[in-house]
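One protein chain is absent from this view; the other protein chains keep their places.
The block that comes next holds chain A.
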Amino acid sequence: MLSVQDTNTPVTFSPELISKFADVVSRYPVGKQKSALLPILHLVQAEYGWVSAPAMDSVAEYLSIQSIEVYEVASFYTMYFLKPQGKYMLEVCRTGPCEIVGATPIMEHIEKTLGVKEGDVTEDGLFSWRGVECLAACGFGPVLQIGPEYTFYENLTTGSVDKLIGDLKAKANN
């Protein structure tokens, strides 16, 4: 089942996560720790599946910046999910070069197979899907990616999408 994080209580990051944060911060000059914001938000999303307001507040506290500085960044960049998603978020490229080799039929097939509209989560909490803009793999379209590893699936067909969804279901149920 989809585990929805309680958004009324503050988020405390694990020591492992904090040490990853510290490693990122060490890449920048002293006093420029705000540069670590994007990489840290990726780490938070990989851990929790999305970026909640309390998590952003804790990131702000960690980086000694204002919460709004985190909110405005998280809402600007398309990769950060501001609400919970399925365990596997299928992001299908819908831009020009992928479109002319069949991105739309792939998205229609995913919608039909999963039975949820773009941006919604399947009942078992496993899947979401959405169309995204160019993923820089235009020679191998249609393509989709799945975070947090951002594994790539190229030259998609309805058959290969069915297999992918089946494999992910099997993986999740094991």
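Here is the rule we go by: a contact is a pair of C-beta atoms (placed from the backbone, for glycine too) under 8 Å apart; a residue touches a chain by one contact, two chains touch by 3 or more; residues count from 1.
Here is the rule we use: contacts and distances are computed from a predicted model.
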item	value
Record-based protein name (UniProt) of the chain missing from this complex, from "NADH-quinone oxidoreductase subunit F", "NAD(P)-binding protein", "Probable Ni/Fe-hydrogenase B-type cytochrome subunit" or "Acetoin catabolism protein X"	"NADH-quinone oxidoreductase subunit F"
Residue of A:L41, A:A55, A:V92 or A:V121 touching the missing chain in the full complex	A:L41
Contact with the hidden chain (one of A:D57, A:E99 or A:D120)	A:E99
Contact with the hidden chain (one of A:A53, A:V116 or A:C134)	A:C134
Touching residues (missing chain, whole complex) on chain A	27, 29, 32, 34-39, 41-42, 63, 65, 69, 72-73, 76-80, 94-97, 99-101, 132-141, 145, 147-152
